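Note that one protein chain of the assembly has been removed; the remaining protein chains are unaltered in position.
Think of it as A and B in the order they're written, each chain with its own count starting at 1.
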Amino acid sequence: MGKENIGLTLKVWRQKNEADKGHFETYKLSEVSTHASFLEMIDVLNEQLIVEGKDPVAFDHDCREGICGMCSMYINGRAHGPQSATTTCQLHMRHFNDGETITIEPWRAAPFPVIKDLTVDRSAFDQIMAAGGYVSVNTGNAPDGNAMPIPKEDADEAFNAAACIGCGACVAACKNASAMLFVSAKVSQYALLPQGQPERKERVLKMVAKMDELGFGNCTNTGACEAECPKGISITNIARLNREFLSASLTPGH
Amino acid sequence: MKLDAKIPAGALPEKWTKYRSTVRLVSPANKRKIDIIVVGTGLAGASAAASLAELGYKVKAFCFQDSPRRAHSIAAQGGINAAKNYQNDGDSVFRLFYDTIKGGDYRAREANVHRLAEVSGSIIDQCVAQGVPFAREYGGLLDNRSFGGTQVSRTFYARGQTGQQLLLGAYSALSRQIEKGQVEMFSRHEMVEVVMVDGKARGIIARDLVSGKLERHSGHAVVIASGGYGNVFYLSTNAMGSNVTAAWKAHKQGALFGNPCFTQIHPTCLPQTGEYQSKLTLMSESLRNDGRVWVPKTKEDAKAIQEGRKKASDIAEADRDYYLERKYPAFGNLVPRDVASRAAKEACDEGRGVAPTGLAVFLDFRDAINRLGKDVISARYGNLFEMYDKITGDNPYETPMKIYPAVHYTMGGLWVDYNLMTTVPGLYAIGEANFSDHGANRLGASALMQGLADGYFVLPYTIGDYLADEIGTGKISTDGDAFVQAEQIVTERQKRLMGIKGKQSVESFHRRLGKIMWEYCGMARNEEGLTKARDMIRALRDEFWSDVRIPGTMEEFNPELDKAGRVADFLELGELMVIDALVRKESCGGHFRLESQTPEGEAKRDDDNFAFVSAWEFNGLEGDPILHQENLEFEAVKLTQRSYK
Partner (left out) sequence: MNNLTTLLKSSIGRKLMMALTGLFLVLFLLIHLIGNLQLLIPDGGEAFNIYAHTMGNNPLIQIVSKLNFLFIILHVIYSIWLSRLNKAARPIGYAGKPAQATSTLSSRNMGILGTLILAFLLVHLKGFWYEFKTGADIMMVTYGTETIPDVFPVVATAYSNVWYAAFYVIMMGVVGFHLYHGFQSAFQTLGLGYNKYKKLIQTAGTLFAILVPALFALIPIVMYIQNA
């Protein structure tokens, strides 16, 4: 265990709205508890700013337990900060040193425009999901849950892909701002399960088309997305997405 | 006002089947002409919005988060109950019904709970069909586990992320309807008022959180699915944005609020470490299957641990008090949530807590690791241990976890009848936002079940009963006086908030409210404390309205203003909770009145005087709320005092 309290210099991206150019602002914080989470540290900063009559830093956050996918900060050059497999909300200040300067930026990608400061609009992900990220089954239409056994291996692998929290760290970390990891996770989940089969080809074509239309970059297989994904989604899913897409576009009638 | 729960006639097991076959319908051609507003996109809201849209209604769905997928249902870990009896261990609809009624300490409505148990199986089928990756056995069939001390294995799960997977399933169904144009989705929108026309809910005023603009939306019915109000305690396992605003606005427009004091305190959460703490993190209840809860026998040892002079491993076996095993030999560490929470509080009140704050107990896996090996423990709880390590920096394989109870779920909520309609015609409440199914205490893995039951399989049927009369209404204009006035009221309220220009942040008021609630309306309550709390909350509310500082303007993205609106509502709700707790002079479920306990210090229920639902009518902030009682009648179960000795 290091020190209980540390002092920090924060370089925070401030941008009034989408149209504003934006700039970095520097803040000093003293006596930050190393037990606090990163977002709690920002809370402390904001409390200080409000009392001083200044505008607090706007940032997205909600569950603060690493599952809702809302928090989204690019910290010292890394999506969700220096600790791997961790969302910003679960990153704790014990991973920083006394006197350190921390640079905090929003996710940067054309399809994720800045709303204010560190808050970005990720509705592009919802649009990709709406394009085909579902099984078309109306409520009440389902056969018995055990009517169709699914090999445990397939179920487990589908789960690994389904663990995606849609935070967008993959896009933020990718040097090309590609959304392939996000799309591949959903496509994989359904490609691996029998329930996903009827719409398998149509789904991948539609989701990729929407992804492209929204202006995400092209995947160059650097693997940065996988390294920064807080849920450890593997780029094996991207290989599967490529395969699914190639096979779907080479199948006549689709 | 006379409360009519509209429970259908007939024997309990047949009520729902019969009712479903006779409830009025709306034809497909007419459904197209009907707009339904759904506020909230958690399990209840998303499943309802999707199912209603599939039926042909035009749906407008609202959520304050940036995406419907982020609703806090996503954080549920443990699982979802269903009376499938896949394990052949004797489970049945009746048993699930009975366990839920008993677990709720006999303060829930039988007919609703029975219906919940009846539809539980269909939920699993539906989710599997959506591609929800539930845990499976090697034979490829669905796996179950026993949860929260039940005697059958009826809990379906998806690792420790069941809520996430179920919500993503509902979100996918919702997304499909959005693509089809059946659902219009409004993310980053907060409902700030219910619009009433001729005594019926006819729409809402919503704030576009990005632009700050107020919007009018009309509908033939409004469904509140905005979740629970645990954040009134400031520190809870809820998400930061979870709030009571939608439900509270409904309440102020005439919807009665049921059992507001029934809150669930979850025993296995991470303790608070400092003033900066913004929320508490839940560790799955399943940990109690293998972990042993203890504190040192003596205050001296506890003090030494608090001050860092001793470690857990320095305390000899003979000097440890495994208090749950000692007090409740039959159930041991698996006693229900409320009992485990209270026992932890007692131990800490005696000065035997183990964190620097004195507010924590040990959850120790040493014996389980010795007995089963590290690999088995890792397979069972690996991800939870990692999460604990990540947050606290301690390794639970080597040193016991420190846990403390935290507010987790609110059983209370808007009072609804059998149709899930509030006392305001056309205004519905589903999921955690209503009071309906969990009585005074919710069983583990039942919240997900209720949310999805309401959204997928109950509301889509029952809403027809009301909407059948609305087919001739036609499009509801948002230019009418009611909409104009409602918008004006919201504007005035926001202007007033912005105009205070005081010195203290919204957060600081919220934190202070939370402390009052936790201290006087938390795990143990008494008349003196509650009376004091009521005055304190009123004073704090006055202070808030005269000294809060909200930066920025109304016409922009302003999270501080959003938060101020929510805290203002919590400051009103808090008082109602205290009043409700004062009136209920018995101990039951999550509500423990110090005046009502057995000689051994256990909760004492009073069925003669309190076998009713408290449904509160808003009566202005200066006046006292008016209590209505829905008497609970039990046909199928016999009331017994819970005992876990």
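Here, contacts are C-beta pairs under 8 Å (C-beta built on N, C-alpha and C of every residue); 3 or more make two chains touch, one makes a residue touch a chain.
Predicted model, so just to flag it, every value in this text is computed and none were measured.
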**Message:** Quick check: which displayed chains does the absent chain contact?
**Reply:** A
**Item:** Residue among A:Asn17, A:Gln48, A:Asn146 or A:Thr222 touching the omitted chain
**Value:** A:Thr222
**Item:** For chain A, residues in touch with the removed chain
**Value:** 11, 24, 74-78, 82, 103-105, 108-111, 173, 175-178, 180, 205, 208-209, 211-212, 215-224, 227-228, 235-236, 238-247, 249-252, 254
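Note that in this section only the chains that are shown with their structure count from here on.
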**Request:** Compute the distance, rounded to whole Å, between the mean C-alpha positions of chain A and chain B.
**Result:** 27
**Sites on chain A touched by chain B in the complex** = 1, 17, 33, 35-37, 39-41, 43-44, 46-47, 49-51, 53-56, 58, 60-70, 83, 86, 90, 92, 94, 115-116, 119, 121-123, 125-126, 129-131, 133-146, 148-152, 155-156, 158-159, 162-163, 165-166, 189-190, 193, 195-196
**Message:** Touching residues of chain B toward chain A in the complex: what are they?
**Reply:** 47, 50-51, 54, 65-72, 74-75, 84, 86, 121-122, 124-131, 133-142, 158-159, 161, 163-165, 168, 171-173, 175-176, 178-179, 185, 187, 210, 237, 239-241, 273-274, 276-279, 281-282, 387, 390-393, 456-457, 460, 503, 505, 507-508, 549, 551-552, 556-557, 559-560
